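For reference, the structure discussed in these notes is given below.
In this view, the complex is presented without one of its protein chains, the others remaining in place.
Up next, chain A:
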């Protein structure tokens, strides 16, 4: 006989996607309290980082940082510093300034011409100056615009991870739009949580499995399947090197203890060469990366694993 479990499940919308939490062995009252804290924290982060919200810090920086340096608080400065670090570490493959290029390619009439060249030159974290002493951010190019869409979910999960670590709860499973998953403690049946990566050619089946305990898996791809299994070409990943959308059917997933690191690396690894990925792996002892190439008839999976702890 399997034992009856209390399983707390709840979800909400945030950051343009859905957030789901599953916590074993938690009765509803305590679950609702923790859920409210998590929801408040996610909303707080969204209200600070979203470029869609006029009053957010990021909107303020986007409006003002070219005219004059904008003073930020500790949290905001740390976030921008982490983004700049991620940009350097990945040779510019992770870049939060690509929005003008995405907008350029949203217009289907636009072609790779001189206009594109101008837009391309306006993007890049080299235009974003962070002054540690005064804790200010300034733009060196008029068209620079920050978009933390590829960072916010990882950051939110990082904060939630800390929240759970300092609570009495050991085991939890959280999916933030499925592209960012946080797995804490153990599966109720024992052992680490087994996070599968959905196979787009065979939906509902895993093309790879990560075993995660107190860590995160982040996935990036330039296309996805909706719940009904229908292919949606919903977003363009921009290759900052070429200034053009990354059109190959590829996906990259990264498992790391830190949700922020997983988030940064998954975006970057979609564009980085295998050699550069191997180079990156050397810096860390806890990451595992897969790249899936859907171009051949049978998808090809490349695995990269850091060498032991």
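As a working rule, contacts are C-beta pairs under 8 Å (C-beta built on N, C-alpha and C of every residue); 3 or more make two chains touch, one makes a residue touch a chain; residues count from 1.
As a convention for this text, contacts and distances are computed from a predicted model.
*Asks:* Write down which listed name, "Gfo/Idh/MocA family oxidoreductase", "Protein glxC", "Cytochrome c oxidase subunit 1" or "Response regulator receiver domain-containing protein", is the UniProt protein name of the chain that is not shown.
*Replies:* "Gfo/Idh/MocA family oxidoreductase"
*Asks:* I'm checking contacts with the chain that's been left out. Which of A:159, A:187 or A:244 qualifies?
*Replies:* If we include the chain that is not displayed, A:187 is the one touching it.
*Asks:* Please identify which residue in A:135, A:221 or A:239 touches the non-displayed chain.
*Replies:* In the complete complex, the chain left out is touched by residue A:221.
*Asks:* In the whole complex, not just what's shown, which of A:11, A:124 or A:245 touches the removed chain?
*Replies:* Hidden-chain contact among the options goes to A:11.
*Asks:* Hey, which of A:41, A:75, A:178 or A:293 is the one touching the hidden chain?
*Replies:* Considering all chains, including the one not shown, the answer is A:178.
*Asks:* Can you name the residues of chain A that touch the chain not displayed here?
*Replies:* The missing chain touches chain A at positions 2-3, 5, 7, 9, 11-20, 22, 24, 43, 46-47, 50, 52-53, 153, 173, 175, 177-181, 187-191, 193-200, 203-206, 209-210, 217, 219-227, 232, 234-235, 251, 253.
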